[in-house]
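Next up is a structure, given as structure tokens.
For this depiction, one protein chain was excluded, whereas all remaining protein chains were kept in their positions.
Labels for the chains are A and B, by order of writing; each one numbers its residues from 1.
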Amino acid sequence: MTLLAVQGLSKSFGGLKAIDGVDLRFEQGSVHSIIGPNGAGKTSLINMLSGIYRPSAGSIALEGRELAGQPAHRFAAAGIARTFQNLQVFFNMTALENVMTGRHLRERHSLAAALLRTPALQRGEAESRRCARELLRLVGLCGQEDTRADAMPYGALKRLEIARALATEPRLLLLDEPAAGLNATEAREIDTLIQRLAQGGTTIVLVEHNMALVMEVSDHIVVLDHGRKLTEGTPEEVSSHPGVIEAYLGAAEPALQDQAEAAHA
Amino acid sequence: MPAAATVSEAPAPARAWLARPRSGGTLLLAALVALAPLALPNNYAYEIAIQVALNAVVCIGLNLLIGYAGQISLGHAGFFALGGYASAILASRYGVPVWLSLPGACAVVGLLAWLLGRPTLRLKGHPLAMATLGLGVIISIAITTEDRWTGGPDGMQVPPLVLFGLAVQGEQVWYWITGALLVATVWLALNLIDSPNGRALRALHGSEVAAQTLGIDCARFKLQVFTLSAMLAALAGALTAHYAGFITPAKATFLHSVELVIMVVFGGMASVFGAVVGAAVMTVLPQLLTALKDYEMMVFGAVLVATMVLFPQGLVPTLARWWGGRPQ
Partner (left out) sequence: MGAAWLQFVASGLTTGAIYALVALGFTIVFNASGAINFAQGEFVMVGGMSAATLAAAGVPLPLAILLAVAVAVIVALVIERVAIAPARHAGTVTLIIITIGVSLFLRGLAQLVWGKGVFRLPAFSGEEPIAIAGATLLPQSLWVLGGATVAVLALRYFYGRTLAGKAMLATAFNRLAAQLVGINTRAVLFASFGLAALLGAVGGVLIAPIAFTSYDAGIMLGLKGFAAAMLGGLGSFPGAVLGGLVLGLLEGLGAGFVSSAYKDAIAFVVILAVLFFLPGGFLGARSSDRV
């Protein structure tokens, strides 16, 4: 069942077309990856899918409900959550508070209740704290609850952002380069986490450069190049697609190609 | 939840409860307010204490806006003065009893802040500073110019607060009123910070983009805290007016707005107690300096510069850091 349908999506910045007429379908419960060389428009795409950028043209529909053009907080209310390539952790809060903030949509916001700290509010706080602790445990940050985010290492912060995004109880989770800047061990941990989330039924859309992770974890891959969809398919189909190889590595010069063929002959 | 180590023999849960700012800190402040009269030698000292309390109320609200929500306002004196003038005008021109004109003034200023806040808070950084500065200056000029309503540059008389048929006058009584208000404001502010609304505010300071992706309607929360801080300023302004018996446009100037921001920054951003300390120090200091008469402004400026150079994070957070990593 298609969870998110994207049609004719375009984004221009002045004269620069970052995304040009992209159609996508994201199936519920699967892990989708978006790959492509730098500058292909991956982050612009994610920014539009999370409502941060307004598309220049096209539609974004979550289960048939049109979202394009709405402010970002409505995308979140509809069930789309995301992490950021350049960390956007709340450094002025502790790890627990970061994740609790993710529960915003499930909490009541009466100003009077907040000011007076009513019993109902206190119950809500206890519940949020419990959920947040649970999520920190899920991403492996148990025991870091009261650590200020600005004192945590990079790898932990990447996982913290995932926990915070999960706190919104999303239908669709967008992960923008979750393994960027991580060493092999940390990347494997993210890998395992993503697989666990996928098994739990969360629909995941992943933007990544780490090919090992992508191939390992994805049910479906979309390749972007210069703002357009180059191809899409299963990991096997995509990795052997000549256009993909060319986009990443460039076409070999004819003379060199002959030499290479001669060498292999 | 920050938990400072205490050297008490009390059982662990009680110790933890005392260590939390909301409970222990508020209790400490309440005790201070209750016991301070023992140390206040004369009416003049009471007067200063009252000023400190009222300034602290404004600063707590302003701190929520600047320190927690990460916005800026260089025009809050405008709300302070408007609160005073609104209550004074309602009471003297329209015969509204003061216990009614006080909340009335807050409501009027709150409404104005809500209306002006919507376009203003779409701005960030320097444009926001400039817009709030402009609003404050326009309010200040309007108050000075519309002398039929406000008495112009010389100000106007303000009727006293009358409760249960008795005029509330005298330093002692006002001390208790403003002291209680201060403790209540501190308690409310601390509650707010540790709530979904508070986290929304801190989130939009931490990363507005990320906050949006968590479903936080940033514009709504900015407006909420702006309006709240304006109403607190108005309340303090109105009480100041009824306590002093008169009000002048000097309360609305850019200089006064700047003084308020300095109190907040000096005491420490994102710290309710920092706001109180900042208000206290910045209110008392000029009083100590009046002895220096002609040198007052110079010395005040020099002290300000020296303090910000030495304590760039503000007084309370820097001191807290020195006392060993107590989290904010």
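Basically, contacts are C-beta pairs under 8 Å (C-beta built on N, C-alpha and C of every residue); 3 or more make two chains touch, one makes a residue touch a chain.
Here the structure is a predicted model, which means the values were calculated and not measured.
Student: Thinking of the whole complex, not just what is shown, which of B:250, B:285 or B:299 touches the missing chain?
Tutor: Selected residue, touching the omitted chain: B:299.
Student: Just to verify: which one of B:27, B:40, B:96 or B:123 makes contact with the chain not shown?
Tutor: B:123
Student: For the chain that's not shown, point to the residue among B:28, B:141, B:167 or B:288 touching it.
Tutor: Within the whole complex, the residue contacting the unshown chain is B:141.
Student: Write the list of chain B residues that the hidden chain touches.
Tutor: Output for chain B: 72, 119-120, 122-123, 126-127, 129-131, 133-135, 137-138, 141-142, 145, 209, 254-255, 258, 261-262, 265-266, 269, 294-305, 308-309, 312-313.
Note that in this section only the chains that are shown with their structure count from here on.
Student: Starting from the mean Cα coordinates of chain A and chain B, work out the distance between those two points in Å.
Tutor: Each chain's C-alpha centroid was found; their separation is 42 Å.
Student: Mind listing the chain B positions that touch chain A in their complex?
Tutor: That would be residues 1-2, 188, 191-192, 194-200, 202-203, 205-207, 209-218, 224, 228, 270, 327 of chain B.
Student: So in the complex, which bits of chain A are touching chain B?
Tutor: Residue positions touching the partner: 50-52, 71-73, 75-77, 81-82, 84, 88-94, 97, 100-105, 107-109, 111, 113-117, 121, 124-125, 128, 146, 148, 164-165, 167-168.
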